[in-house]
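One protein chain omitted, others in place.
Up next is chain A:
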């Protein structure tokens, strides 16, 4: 296998990393591929893809909050990988390997800043209401379209579990729709490897009346819709758990046989069969050694 092919396989492993375990996966991959030079050279695109797909967060230089690394936040025409924190209007260079943000610069706010800021303020208040450790970013994609990303991570390696909740919404005031996607991943790995992986796509219409409201009022209406959808999504996960437990799990293997008694193995073996075996080969068990 060529060095490039090995790095390609390594990249596919990295992209499958469970929440909070990318460094463990990287350590394993380094030992397995055994080609640090090749990895260093070829692995960066996979790390970049992972960071963007998994809503990797970083502390904004000089600020006391975190922001999400995303394609929407990418500042164009820069040689380095520069990303914008829309909340502080500071851009920074992000290193996809070390996850460090450096070289902060101020950016000019866009013309739709009032609407964006209103959505951000509603987003932060929503985050505070439903997420224990969440980070949210709200970015203007055009004068009528906004991207909202939410991520909440919990890593508990000492108890062998980790989880990540990602929400992504695109709000389009022109077509009056919210396109949403919620992804939840959980990894439980004490003496095993159990993973929950969910995805939920939704499409919500924004009532016509909302567009005539002030930025603050329309933002809070939009977050009422998002809150209802996310709570519905979480409740339907509960329903799915119930379905899978009652229908699939019980249908796969019974807790006890129909008789509600454990098996009588001596009977199951059949005395005849047992006797036959004993007679034909003088007790496998009582064989002299």
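Note that in this section contacts are C-beta pairs under 8 Å (C-beta built on N, C-alpha and C of every residue); 3 or more make two chains touch, one makes a residue touch a chain; residues count from 1.
One rule holds in what follows: contacts and distances are computed from a predicted model.
A chain of this complex does not appear here, and its UniProt-recorded name among "F-actin-capping protein subunit beta", "BUB1 mitotic checkpoint serine/threonine kinase B", "Eukaryotic translation initiation factor 3 subunit K" or "Nucleoporin Nup43" is "F-actin-capping protein subunit beta". Which of A:28, A:41, A:71 or A:174 touches the hidden chain is settled by the complete complex: it is A:28. Seen from chain A, the chain kept out of the figure touches residues 1, 5-6, 9, 12-13, 16-18, 21, 24-25, 27-29, 31-34, 128-132, 134, 152-154, 161-165, 176, 182, 184, 186-189, 191-205, 207-209, 221, 224-225, 228-238, 240-241, 243-245, 247-249, 251-255, 257-259, 262-263, 265-266, 268-270, 273-274, 277-278, 280-281, 283-286, 289.
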